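Could you have a look at this structure, given as structure tokens, before my questions?
Note that one protein chain is taken out, while the other chains of the complex remain in position.
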Amino acid sequence: MPTFTREEIEHLGDLARIALTDEEITRLQGELNVIADSINKVQEVASDDVPPTANPIPLEAYLRPDVPETPLTQAEALAGGPKTEAGMFVAPRILGSEE
Amino acid sequence: MAEKLMKYADATKKYDVVFGLETHVELCTKTKLFCPAEVHFGGEPNTQLTPVSLGLPGSLPVVNKTAVDYAIKLGLALHCEIAEWSQFARKNYFYPDMPRDYQISQYDKPTNGNGYLDVELEDGTVFRVPIERAHIEDDAGKNTHVGGADGRIEGADHSLVDYNRAGVPLIEIVTKPIEGAGDRAPEIAGAYMRAIRDIVRALGISHARMEQGNMRADVNVSLRPSADAPYGTRSETKNVNSFRGIEKTIQYEIRRQAARLDEGKEILQETRHWDEATQTTAGGRVKSDADDYRYFPDPDLVMLHITKEHIAEIEAQMPEMPRERRNRLKAEWNLTDVQMRDILNADALDLIEDTVKAGATAAGARKWWLGELSREANAKGVSLEELNVTPADVAEVEKLIADGKLNDKLAKQTVSGVLAGEGTPAEVVAKHGYKIVEDTGAIEAAVDAAFEANPDVVEKLKSGNMKPMGVIIGAVMKATRGQADAKAVTKIVMGKIKG
């Protein structure tokens, strides 16, 4: 039975790139433990002989012909960008002291 | 801080080397793996995008058939089992150059699994490299680092992201741990990488230009005290993009790890980087649960179904594989191991074969491409292919020689003319009026003049010492402005001596 510790939730926040506040971590801890209890019971019936279903409709992939179509213009591509420069999207520095 | 290194010979004597390679090969499809954005090298940033490859909300991936067919071709070439049903999964991690912040790759159900590749080493030894899988995945965009020294990521102020490359199809070929290589590990790695390059080029599925990033490898190395001990902790050196770099990385890691183990220090499970400038690997990030990629089947894609019939169709179109081809040509052209190696080292196999196909003899073709033309390419610092001369040109020159229309000297001048952009060999010959002097009277006169000018040489020739023959021939050539046929000159000289 999973129980969520503060450290675990902080770690999940890091993995999910969300800078959770202390107050949020506290609240999530309580909520997630309740939710986890209720959903944990799926394991009761998930025996080895049951195959998993990833997609409810059993389709096989349609394969697209390798033919180009009109792309977005650079202006369209950049239009939504919070910060752009020289036709490109700007990222803050990628390496930091914590990495 | 320089790392301690053990002597290579000692390290490989003392420890058993295990290594592995994860090779990324960029496929040369027209469009991206999951959307119909056209791919071409260069081009304005962020102009090769659809909503899918920009990761816009609501966009969905659809698999490129050609990419799958290319993967099947490679799977066949690597003797893989090709899965009837394979699946794309999401590899979740955040990075500014990843438009969806997950990569679509194959995880537990790759298209190609469990194969091998026999690679031939310089001395003819054949080493079998076991292949774990060759799976399909998409590439990320490109970051340009601004504000730091030399565009490096360290110290950069910010980065500019171009997503043009995002979504370009890759195949990642993962070897099983390669054991039993011993001190030949670097050599085997290099030979393996070159073999992969030759195969993907022969299949026409990748340009495989390492300098353009079409091919790059992650190199895993670990040591253990003996071949029956469990694997040691491995280091993973990422994105090495030259054959020499890969060989040197393995060599360096063996020496570095051996020195650490000798001192009783542990090997960190970390990602490292090969530094071409210092010829060392540098420590990067230590692996942690931050590398929890949370793989799961991509719910936007359904299972990939590859029928036996389709595999058979592709198999029927497979070209001859490079190693088989090399062996065949070596036999057909009657070459020694060394001669063949010279051809391969000069990257001249295709050119020579095309020249032979255009009508030249193998010996003639080889002479040009490894001789005159190699010197020319070296001098210019370009590859043979980049020279302004085609196999057809070379074959044409050879034919002119065989027909007795050019001698060696004129042939060289003709080729120089072709290289200089003066046109086809026939055009160059016409332009300069190159032709062999067939008037034996003129040659005889020139020989007589040469005899007169060099009485000592004539004496030696008469006494059976043929070494100074060149002096006479040279003088005759000079007199006839190179248009005399050397064979004809020799014949006349011999006749006069004996007479």
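Should a chain be cited, it is by its letter among A and B, assigned in written order, with residues numbered from 1 in that chain.
Keep in mind that, in the parts below, contacts are C-beta pairs under 8 Å (C-beta built on N, C-alpha and C of every residue); 3 or more make two chains touch, one makes a residue touch a chain.
Here, contacts and distances are computed from a predicted model.
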Any idea which of "NADH-quinone oxidoreductase subunit N", "Respiratory nitrate reductase gamma subunit", "Glutamyl-tRNA(Gln) amidotransferase subunit A" or "D-alanyl-lipoteichoic acid acyltransferase DltB (MBOAT superfamily)" UniProt assigns to the chain that's been left out? "Glutamyl-tRNA(Gln) amidotransferase subunit A"
One chain isn't displayed here. Which of the visible ones does it touch? A, B
Of the listed residues B:20, B:45, B:99 or B:391, which contacts the missing chain in the full complex? B:99
Would you mind spotting which of B:11, B:136, B:208 or B:302 touches the chain that isn't drawn? B:302
Touching the missing chain, which residues of subunit B? 51, 54-63, 90, 92, 94, 96, 99-102, 159, 161, 163, 289, 292, 294-296, 298-302
Where the missing chain touches subunit A, by residue: 2, 4, 8-9, 12-21, 24, 28, 31-32, 34-36, 38-47, 50-57, 59, 61-62, 64, 72, 76-77, 79-83, 89, 91-99
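Quick note on the criterion: only the chains that are shown with their structure count from here on.
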With centres defined as the mean C-alpha position, give me the subunit A-subunit B separation in Å. 39
For the subunit B and subunit A complex, residues of the former touching the latter: 29-31, 36-38, 44-51, 54, 56, 62-68, 87, 94, 96, 143-145, 147, 153-154, 156-163, 285, 289-290, 292, 294, 297, 299, 301-305
Residue set of subunit A touching subunit B in the complex reads 11, 14-15, 17, 54-55, 57, 59-69, 71-74, 77-78, 80, 85-95, 99
